[in-house]
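Of the protein chains in this complex, all but one are displayed in their positions.
Moving on to chain A:
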């Protein structure tokens, strides 16, 4: 038992180290000088601890703006996605109305539609609405594109809530909204999953911001801004590493704080 425990731990440590290496390399490169980066090879130790790269990335290269855009896009799209899928899932799960089954089937059918393949009409739609090259346009496209999976999660969850709860709410004279506000807190595990997954997906979103902010650096998020940064400053790898570190540090901290909820939330949502 102990031999097995040590073997597994050792193997996992080695694999884990390989896994973490590109990460640690990026962080250390953010502190290196250009010279140290170029001659450093695989080394993880900065030659000089310099914070100059961060300053250059944050101020000169506009990472402060990319960062602000990313926060705005991520928070608003995640909120919109959560609200639309929770409301829709609740109604489909608990009420009978004309077109209900059809809608449910359509949602399932579009579960696997690739965003990349329908991005042209989405682009045209945003253009028609006069929202091309605006932040509202990016948010709308990001929160409009995904969602089928989350509605299905909510439908699954709300269908599994015991009918007695609804009966009891009715007995107490609770109306539509009151009942919903009583039931909603029960859906915390599903809400956690939607928020966590969509937050990560939106933070990392690349395709939509790329297409919807073509040539508009002041609207770009970190992922897209990084690409244009690299295009303009081909040799400034330490500045790039600093920009990377700025962009993933907040997410990493959030993850470290909330990691136990990730698994618990997901397990809760897939049960039933």
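The rule is short, and it goes like this: a contact is a pair of C-beta atoms (placed from the backbone, for glycine too) under 8 Å apart; a residue touches a chain by one contact, two chains touch by 3 or more; residues count from 1.
Quick note on the criterion: contacts and distances are computed from a predicted model.
Undergrad: As a check of understanding, state which of "Heme exporter protein C", "Carbohydrate ABC transporter substrate-binding protein (CUT1 family)", "ABC-type sugar transport system permease subunit" or "Molybdopterin synthase sulfur carrier subunit" is the UniProt name of the chain not shown.
TA: Looking only at the record, the undisplayed chain corresponds to "ABC-type sugar transport system permease subunit".
Undergrad: Which of these, A:65, A:84, A:135 or A:233, touches the one chain of the complex that we don't see?
TA: A:84
Undergrad: If I consider the whole complex, including the chain that's not displayed, which of A:71, A:108 or A:145 touches that chain?
TA: Only one listed residue reaches the unshown chain, and that is A:145.
Undergrad: So which bits of chain A touch the chain we can't see?
TA: Residue positions of chain A that touch the missing chain: 1, 5, 8-9, 12-13, 16-17, 19-23, 25-26, 38-42, 80, 83-85, 87-88, 90-91, 93-97, 103, 106-107, 110, 112-122, 124-125, 140-141, 143-145, 147-148, 151, 163, 166, 175-177, 200, 203-207, 210-211, 214, 222-224, 226-227, 230, 237, 240, 244, 247-248, 251-252, 255-256, 259, 262-263, 266-267, 269-271.
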